[in-house]
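Single-structure report; data block below.
Omission of a single protein chain aside, the complex is shown with its protein chains in their original locations.
Moving on, here comes chain A:
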Amino acid sequence: MLHIGSVKRCLVTHLKLHIGVRSSYAGYCIKALFFSKRWEFDGLHGRYHEMAPNVVPMDYTKDPDVKLPMQLIINMPELKENPFRERIVESFSEDGEGSLSFNDFVDMFSVLSEMAPRELKAIYAFKIYDFNTDNFICKSDLEKTLNKLTREELTAEEITLVCEKVIEEADMDGDGKLGFADFENMISKAPDFLRDLLKTTMTLFFHTLIKLST
């Protein structure tokens, strides 16, 4: 059973939460920092723990410095089929190499949830598609994106054509690559962005937790 009790200044690492009995301050703090709902937060800790039960403690009072490597995270069922899973995990990891502490883990699913605002999602989407992390989506980034999307089924000529089209459509300052301003402007006009992009079904988490605990 999870024990997360009283809350100190630094929220996550000093948190203990009772299932069934929550201090309202704890709930408020959770809501203040994440977009997930309270019970989803329990589910998240459960999921984080079950990936490496020997390493991840149940008790977070002592602020353990635990990080899970990328290989474990990208094998989660919610991310397993996603072609951008490595990039997603890298974008949220603090050291840039893909290992996530629990903070980063919750951060990731907070941004991926339905309730995160569009602007925040746009920022992280830009990070995800920027493969060489130079803060621009250049032609090579686009090629990598396309190859991941179509599993390298398109011919080289088609890929070049599509990349040219994308840059032609979205690049506004004429430098041949997409900066964040171009990306944000393009995203604001894409009607399905908020619905389709960067949204995992959080209820999947909770239901999996219920399945595990019964």
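The definition used in the following text is that a residue touches a chain if its C-beta (ideal position, glycine included) is under 8 Å from a C-beta of that chain, and two chains touch if they have at least 3 such contacts; residues count from 1.
Here is the rule we go by: contacts and distances are computed from a predicted model.
> Out of "Fibronectin type III and SPRY domain containing 2", "AP-2 complex subunit alpha", "Transmembrane channel-like protein" or "Histidine-containing phosphotransfer protein", what name does the UniProt record list for the absent chain?
"Transmembrane channel-like protein"
> To test your reading of the contact rule: which positions on chain A touch the chain that is missing from view?
Listed in rising order, the touching residues are 9-12, 28, 31-35, 37, 65, 77-78, 80-84, 90-91, 93-96, 103-104, 106-107, 110-112, 116-117, 119-120, 123-127, 129, 133-135, 142, 145-146, 149-151, 153-154, 158, 161-162, 165-166, 169-170, 172-174, 179-181, 183-187, 189-193, 195-201, 203-204.
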